[in-house]
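One structure follows; several queries about it will come next.
Here the complex is missing one protein chain, while the rest keep their positions.
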Amino acid sequence: MLDPRTAVHVHDQLRATGPLVQVITNYVSMDIAANLLNAAGASPAMVHDAREAGEFAGIAQAVVANIGTLSPPWVEGMLAAVEAAGAAGKPWVLDPVAVGATAYRRETAAALIERRPTVIRGNASEILSIATSTGAGRGVDADADTADVRTDAESLASKLETVVAMTGAVDIVTDGTRTAEIRGGDARAPMITALGCSASALVGAACAVHDDAFEASASALAILTAAIEQAAPHAEGPGSLRWRLLDALSTLSSDAVAEVVAR
Amino acid sequence: MLDPRTAVHVHDQLRATGPLVQVITNYVSMDIAANLLNAAGASPAMVHDAREAGEFAGIAQAVVANIGTLSPPWVEGMLAAVEAAGAAGKPWVLDPVAVGATAYRRETAAALIERRPTVIRGNASEILSIATSTGAGRGVDADADTADVRTDAESLASKLETVVAMTGAVDIVTDGTRTAEIRGGDARAPMITALGCSASALVGAACAVHDDAFEASASALAILTAAIEQAAPHAEGPGSLRWRLLDALSTLSSDAVAEVVAR
Partner (left out) sequence: MLDPRTAVHVHDQLRATGPLVQVITNYVSMDIAANLLNAAGASPAMVHDAREAGEFAGIAQAVVANIGTLSPPWVEGMLAAVEAAGAAGKPWVLDPVAVGATAYRRETAAALIERRPTVIRGNASEILSIATSTGAGRGVDADADTADVRTDAESLASKLETVVAMTGAVDIVTDGTRTAEIRGGDARAPMITALGCSASALVGAACAVHDDAFEASASALAILTAAIEQAAPHAEGPGSLRWRLLDALSTLSSDAVAEVVAR
C-alpha cells in the first residue's frame, strides 16, 4: 500500500528542504531524537515551554508531542504547540509513551487526542491501550505485538480520523482505509533507548514535507528501517548500532529506501 | 566477601527477567543511564513528576533517586517514589551527587536518607560528606579516595542500616558487617560523564532481581567493571569507551563477571 517512489520522494525532500520540526519530547530522547533528525536532513528544535511553544509552532513545519517524562508545565507547552499547529493546518504527531502506566499519562494522552493528532506513533501496547480507552479496542496486553493489534489500530485510525503508526518487529501504518507494513530492521534496535521516540520525530519531519500523512508516516519508518539495516551488519551491540545508524541515515541511498518498501 | 556465583546469578537474572527500574535522575545522565540499563537487560523508566512518580513506583521493581540536577518538583517526585517503594518493600537507591556542594543538596539528601534508602551509591567524597553530616565520619575531603573512606563507609552503613556502594579506582561495598572490594576497570572511565549515575541505576536493577542488597550492589559493580574491561582495549578515548561499554554489556559472559569478583 506504499509506493516505493513515494518513500524515495519523502527521503529526498527531507534533505532538500530541511524541515524545521518542533519536538516536545522526553528528557531521555532529547539527544538521539535531535541527532537522528539532523542526520536525516531535518532541523530539530526542542522548544517546550508554554511561553513560547505556541509561538514557535508558528514557524515550525511540524510538531511532535511525546509524553515520556511528563510534568504540568510540559503538558501546558504541548497543548499550546499542538493547538497552534492545528489552527495553522500543520501536521503534528503524538507519541503516547507508556500511556497505560498511570492515570496522568492516560489523561494527558486523552487531552492531546482531543486536539486531533495527524499521526499517533506508538508500540503495540500503547496503541492497544488508546484503542481500548477510546472504545476502539479490546483491552491492554503489555506483550502485544503489532500483528495482534492490527485491527485495533485500523479501528482507532478510522474512529479518530488519524494515522496510526505502530512500530515493532513489523511496523504497521494505517489510516483506517489503507494499511502498510514495513518489515526488516534489527533485533537489537529496541536496546537503543528512545529509538521509538526518535521514529516519532522522523514521522513528524516526513509529514512536514509530504501532505499525505499515511504515506509520510510509512515512508519515515521505511527510511529508519533501511538505515538500521545498513548499520546492523557492522554493529557489535546497541552502542555501535546507534552511531552507525546515524552515519547510515546521513548517507542513505534512495535504492535502500525503495528496497525496504518493495518487500 | 562476594561469591563469584552470586554475581553471575545477578547477571543472568537481569537478562532473564528484565526488571522495570524507575530512574529519577539528572538530565546529564538520562541518555547513558537508560542505555546502560537496556544493554544490561533491564528496563528503565524515567518517571519523575509527583503526579505519577508514586503510582509508577507501584509497578516498578526498584527506584533510583539521583540528586544531580535538583529542583523542587523533582525533589517532590523523588520523595513520592521512594516513599511508595519503601511502603511496598521495594528496594531503592540514593545517588547523592555532589552532596557537599550546596545547602540544597545537603537538605535534599537528608530528606531522602530519612526515608531509608536500600543502597547509597556515591564516590568517596560524597560518602564522606554524608558520613560526616550524620555524625558517622570525620569531615569532607574533596580528593578522598575510597580506601581512605572505607571505615567511614562501614560506620555509615551500620548507622543507617543501609548498604553503601562507593565507587572509585577500587569500588568498596559494605553493609557495615560485610565489605567487598571490586578491583579493575579503566583509568579513562571517569571521563565518561554520568557513568557513576549509571552505576547507581544498575545497582537498582540488581537489587530488583536479588534480595540481598549487599550482594546485589557488589554484583552490579562487578558487572560494570567487567564490561569496562572488555571495552577498554579497543577504546581510543572516552567517546569510543562509552559505546564499546554498551556493546560489551549487551554480550558480557558469566566468566568475565566471575573473574572480576574472584580477584
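Letters A and B name the chains as they come in the text, with residue numbers starting at 1 for each one.
By our rule, a residue touches a chain if its C-beta (ideal position, glycine included) is under 8 Å from a C-beta of that chain, and two chains touch if they have at least 3 such contacts.
This is a predicted model, so every value here is computed, not measured.
> With the full complex in mind, choose from B:F56, B:W92 or B:W243 the residue touching the hidden chain.
Of the candidates B:F56, B:W92 or B:W243, B:W243 is in touch with the missing chain.
> In the complete assembly, which of A:V10, A:M30 or A:I113 touches the absent chain?
A:M30
> Out of A:P44, A:G122, A:G176 or A:G196, which residue would touch the omitted chain in the full complex?
Residue touching the absent chain, from the options given: A:P44.
> Pick out which of B:R105, B:R121 or B:H210 touches the chain that's been left out of the picture.
That would be B:R105, which touches the missing chain.
> Mind listing the chain A residues that contact the chain we can't see here?
Residue positions of chain A that touch the missing chain: 27, 30-31, 34-35, 38-39, 44-49, 51-52, 55-56, 59, 73, 242-251.
> Suppose we count only contacts with the excluded chain; which residues of chain B make the list?
26-28, 30-32, 68-72, 98, 101-105, 188, 190-194, 235-240, 242-243
Criterion: only the chains that are shown with their structure count from here on.
> Round to the nearest whole Å and give the separation of the Cα centres of chain A and chain B.
33
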